[in-house]
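Note that this complex is displayed minus one protein chain, with the remaining chains in position.
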Amino acid sequence: MKSENPLALRATPLIRGAGAFIVLAGAAFFMGDYHNDVYRKLLLWVTLALGYNFLFGVCGQVAFSHFAFYGIGAYSIVIFLFQLHLPFPLAAICGIALCIAFALAVAIPSTRLEGFYLALVTLALGQLFIVVLNEGGTVTGGTGGIANYRLPEIYGLRLRGPWYTAVIALLVVATYAVLVRLDRSWFGRACRAVRDNPEAAAAMGVDVARTKVIAFTLTSVLAGIGGMVYAFVDNTVNPPIFGIENAFLLLFMVIVGGAGRHAGAVIGAVLLFLLPFWLSPLVGHHHALVFGVLVVAAILLEPRGLIGIYDRVADRYKGSPSR
Amino acid sequence: MKLVAMLAAALIAVAAQAQDTIKIGVITDRVGVSKPYSEPATEGMVFGANEINKKGGVLGRRLELLVEDDQSKPDVSAALARKLIDQGAVFILSVSLSPATQQQQTVTMEAKTPQMTPMNSADYLTTQLDNPYFWQTGPLGSVQIATLLAHAKKQNLKRVALITDNSDLGQAIGKAFRGGLEKAAMQVVDEEVVPLGATSATPQMQKIRAANPDAMFVAGVVTATNVLIFKAYRELGLKFPIHASYNLSVPIYMTAAKGLVNGITFVDAYDPDKPEVKAFEATYRKETGKEPANLHGYGYDGIMLVAEAIKKAGSTDKEKIRAAMQSLTYGGVMGAKGMKYHFPEGKRTGFDPNGMVVRVYEGDRQGRVVHVGQQ
Partner (left out) sequence: MQDFFELAVGAAASGCVYGLIGLAYLLIIRPTGIINFAVGEWAMLAAFGGYVTLTKYEWPYPVGMAVVLGLMFVVGWATERVVVRRLVEGGAPLLAPILALLGMLVVFRESISVTFPPDPHPVPDAFGIGRLELGPIGGTYQSFFTIVTALGVFIGAWLFFERTVAGKAFEAVALNRRAAALMGIDLTRVTALSFGAGAVVAGLGGLLVAPNISAHYLMGVPLAIQGFTALVIGGVGRVAGPLLGGLLLALAEQLTVRYAPVPAGYAQGVPLVLLMVFLLLRPTGLLKAKV
């Protein structure tokens, strides 16, 4: 056991999760409209980064389809609710089922591919998804996307403003809890084994293909659920959100924060999402260039991600010579 | 003691002055795909705001532009709209991507803040959402095609081909063009799309050649892709006439498509012989030392319209500005001679449907206006 703090020992995961939720959701009630909006989008990025970190950092699969699944989730809930007029729970279940079906269809044949071949397949998939959105006629609304809808009332209540932010906070905490538990279970160890050495993992009795398929499907469905939540952030969905550019940004977030570390994904997502907001007033349109330089510098100076700095500080504080 | 009083007085004066400005939000794109169009429009706005401020501002107060860069990302764009509203902007001008403008609308509708796009041309911006706080003065795709067809009436076109690119505006304009062609009872014998990043448009042009149209309509709005189309047209030695969207009106074609554009007919919202345009270009050159183009005109007209609306409202109350904007009639730089922006009967598209002009490339130069309006 690493933890020496008696308080931490007594705090069960449930209590810690509830505490995190209260802090994250409560913060929203102290913010204005603008900060709430940025905060909502930031929390969604954090959710995406957590899922992507599990796929890429823990399981070692480089995929660029994460935003396609985010988009499938967002578009499907809107289409199911407002074009097919399904009740909300059914629409959500159908949306998740759709994500699972697509994820399996991609994952099962792709697990034979290694490293950047999977990247290329999913890159093609991501581009194909945008083509379909643009050509989808009245179903997807073409390039203009779909607008003019609102979150349905549940028991006469419509969640909005900071209350909707609370929903997203719940999503972040739940995603984090699920992924951390999974990471510490036999499945997480299997994923890391598959990432580090597939042959050895197979020799130890891990079903490499099945592990990859499950990890891909699971994280893709998490992205899809995130997309469903996103659909009601601005009450509009349109193709540019789900493009390849954002998929690259997600990869950068996980790398800069520290691949394979949940806290790293959070740090990376927060930093890179907010960077343009901070830099733009300071350096104008040079902010994108500064962004690129910072990413390269982070990789060069901290190959294990910014979380590596924290590790060193923590180690020094503890005086542990082990690392 | 005296010093403190003086300091306090100075502080109050500064605060009063700061409060005295009328804040106008501008959402533009400085790094993304819309940059080639957003940047000049924003420069036009800045120039216009300076001109207004030199003449004493609006309601005796200076206009202050709060410019934000959304990187052509619609979700960021919506967040920035909230930021501008929080900072006290009484009007938001949108010159980024059309989907970004659309996503800002979800915010301005909720916050009841007037918003206008002086250059986005996608028809869906005012049809998808019923947002009484939003106006569009960019020339619509449907107006572009109607104007081109009115000019081409003499040619008695029956079979036509349509080509566009896969950018979001290219697709939207393509859709509007197809609607206009079908409305005019023309047979669209072939429809092609040149994707961004393509290295050749020869197969698309071969297919159009095989369909043997009387004319080809270019709805594309990405200059690099349009240049590919015209290259293939020349290489294949094609002869049918080309009628193109307002993208051909940007001056870059004169250098980027040297030897390729002679004889191409295009629709424009800008008449260089209009007295207002001559005056605008002369002062712009004098003030900035740079050469203005129609893209600057869109932004300039945008800020002028907003200033007029605030003047008419007589206050910076958003509801009063909304009412003033809806009943505004204003003649600016853009549009045919004598054209006025107006929003009759609750319409929120302000570019006069008869206000576009048709011009023809003469060599590499954009020629004079040869046709006006939809008649």
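Per-chain residue numbering starts at 1, and chain names A and B are given in the order in which the chains are listed.
Following the convention adopted for this analysis, a residue touches a chain if its C-beta (ideal position, glycine included) is under 8 Å from a C-beta of that chain, and two chains touch if they have at least 3 such contacts.
Predicted model only: the values in this text are computed from it and were never measured.
Colleague: Omitted chain: which shown chains does it touch?
Modeller: Contacts of the unshown chain, counting the full complex: A, B.
Colleague: Looking at the whole complex, which of A:F29, A:Y117 or A:W278 touches the chain that is not displayed?
Modeller: Selected residue, touching the omitted chain: A:Y117.
Colleague: Taking the full complex into account, find the residue in B:V46, B:A184, B:L236 or B:A323 that is in contact with the omitted chain.
Modeller: Among B:V46, B:A184, B:L236 or B:A323, only B:L236 touches the chain that is not shown.
Colleague: Write down which of B:A210, B:A282 or B:V370 is the residue touching the left-out chain.
Modeller: B:A210
Colleague: Taking the entire complex into account, which one of B:K258, B:R285, B:K347 or B:R368 touches the absent chain?
Modeller: Looking across B:K258, B:R285, B:K347 or B:R368, the contact with the absent chain belongs to B:K258.
Colleague: For subunit B, which residues lie in contact with the unshown chain of the complex?
Modeller: Against the missing chain, subunit B presents residues 31, 33, 35-36, 39, 166, 171, 191-193, 195-200, 202-204, 206-207, 210, 223-224, 227-228, 231, 234-236, 250, 252, 255-259.
Colleague: Mind pulling the subunit A residues that touch the left-out chain?
Modeller: On the subunit A side, contact with the omitted chain comes from 109-110, 112-114, 116-117, 120-121, 123-125, 127-128, 131-132, 134-135, 244, 248, 251-252, 255, 285-286, 288-289, 291-293, 295-296, 299-300, 303.
Operating definition for what follows: only the chains that are shown with their structure count from here on.
Colleague: Any idea how many Å lie between the Cα centroids of subunit A and subunit B?
Modeller: Result: the chain centres lie 36 Å from each other.
Colleague: For the complex, which residues does subunit B have touching subunit A?
Modeller: Subunit B reaches subunit A through residues 30-31, 68-69, 71-76, 78-79, 82-83, 85-86, 97-100, 102-103, 105-107, 111, 122, 124-125, 128-130, 166, 168-169, 171-172, 175.
Colleague: Could you list, by residue number, the parts of subunit A that touch subunit B in their complex?
Modeller: 32-34, 37-38, 41, 131, 134, 141-145, 147-148, 233-236, 238-241, 276, 280, 284-285, 287-288
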